[in-house]
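Of the protein chains in this complex, all but one are displayed in their positions.
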Amino acid sequence: MRLGERESLSKSKGMISVGVDIKVRYQETDQMSVVYHANYFTWFEVARIELLNRMDCPYRELEHEGYLLPVLDCEAKFLKPAHFDDQLIVSAALSGMPSARIKISYEVHRDDDLLCTGSTTHAFIDKTGKLTRPPQRFVSKVKLNT
Amino acid sequence: MRLGERESLSKSKGMISVGVDIKVRYQETDQMSVVYHANYFTWFEVARIELLNRMDCPYRELEHEGYLLPVLDCEAKFLKPAHFDDQLIVSAALSGMPSARIKISYEVHRDDDLLCTGSTTHAFIDKTGKLTRPPQRFVSKVKLNT
Amino acid sequence: MRLGERESLSKSKGMISVGVDIKVRYQETDQMSVVYHANYFTWFEVARIELLNRMDCPYRELEHEGYLLPVLDCEAKFLKPAHFDDQLIVSAALSGMPSARIKISYEVHRDDDLLCTGSTTHAFIDKTGKLTRPPQRFVSKVKLNT
Partner (left out) sequence: MRLGERESLSKSKGMISVGVDIKVRYQETDQMSVVYHANYFTWFEVARIELLNRMDCPYRELEHEGYLLPVLDCEAKFLKPAHFDDQLIVSAALSGMPSARIKISYEVHRDDDLLCTGSTTHAFIDKTGKLTRPPQRFVSKVKLNT
């Protein structure tokens, strides 16, 4: 992750953050010759998955253990457009103490340009759809890192 | 459009609103067996395009005339999941006086169930990317309908 | 379904065929200002699902009964581009006697213009991934219609 956005996403202390490289695919553009806005949420997902990896709670394993992390809400602000073949860094940060609900913040940078900010909120639920506590492993990791 | 969501999206007077039928595609599901959250923004687009049609300002024509309506921000809240083959109604409503910026609100219903609410904000810009006033036709239509 | 493509997809006797209306979404375009090629396969899916509906074998029910119909191969030829907001008819036709494998052919028309032809091959498998016979209901329906 580049220095720039690590700083911007970790102004508040005690955040766990991560950045991933995204190369814009032609499929992700639309006829305005920019990236279609909904695709940023897929990039957020890529960064979120990496964030969980860094916390030793890979999402693939969480699902095997019976946890699901559906999206409760999501939002994004678009400051500058991204274009085909752009090399971007998408960073994700988790803040605060985990409850059944976690909020993750995102930023998309192209070099020094901040293109997009956003966030998603997720609940830990079990396979029956009931709200559940996050796995102990997850809670410990958050405490350790914040 | 069903009565239910027309009412809910037009509680405030003076709204222009519309509803479109959406059948959930298999491609739109993910391995949680629900619709992937980012796809709701594509459905919002379908309803938004129909809203502009009803205002006699088809987006296709707006682009031909040199206007673009990029998304400045967007958000959605997910109340209940949508599933493959569900028959949904996605409604869109435009409120207030147009400036260079317009805000559109959305609701997704399956029968009487409200699955999702959301909104997008758009700017009218010209081909050079500069903010511009909406076409007179658009402004008149809003005045006429609100 | 319009007359044109019904004829073209049912030249061979004994075909079960169906057509669905597709309005091109902005999300489906790319910066070449045409529909991105991979999206045609999603439209094929929409027509295929409707084909199964007309055969009284809705895919949703097939999955509940333990059948899956994964895609073994697929192909498409692109004759003319589709554009944003185009009103298209996507037709699907099933030919021949069903085995564990079925082949479905597709055509995409805009008025009298044939934009695309394609096909997909599917296997009936059970939840363990093993090849299986189609449900008796499906076989009977094919015999009845061909």
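We call the chains A, B and C, going by the order they appear; numbering starts again at 1 in every chain.
Note that contacts are C-beta pairs under 8 Å (C-beta built on N, C-alpha and C of every residue); 3 or more make two chains touch, one makes a residue touch a chain.
Note that the structure is a prediction, hence the values are computed from the model and not measured.
Residue in contact with the omitted chain (choice from B:16, B:38, B:55 or B:71): B:38. Only one of the listed residues, C:15, C:74 or C:114, touches the absent chain: C:74. Across C:37, C:83, C:103 or C:137, the residue that sits in touch with the chain not pictured is C:37. In the full complex, chain C makes contact with the omitted chain through residues 32, 34, 37-39, 41-42, 68, 70-78, 81. Annotation for chain A: contacts to the undisplayed chain at residues 23, 25-27, 42, 45-46, 49, 58-60, 84-85. Listed by residue number, the positions of chain B touching the unshown chain are 26-27, 29-34, 36, 38, 84.
The working rule: only the chains that are shown with their structure count from here on.
In terms of Cα centroid distance from the overall Cα mean, chain B ranks first. Shared numbers divided by all numbers used gives the overlap of an interface; between chain B and chain C this overlap exceeds half, so the copies present the same residues.
With centres set at the average Cα position, the gap from chain A to chain C is 36 Å. If you average the Cα atoms of chain A and of chain B, the two centres end up 25 Å apart. If you average the CA atoms of chain B and of chain C, the two centres end up 29 Å from each other. Those residues of chain A in touch with two or more other chains are numbered 32, 34, 38.
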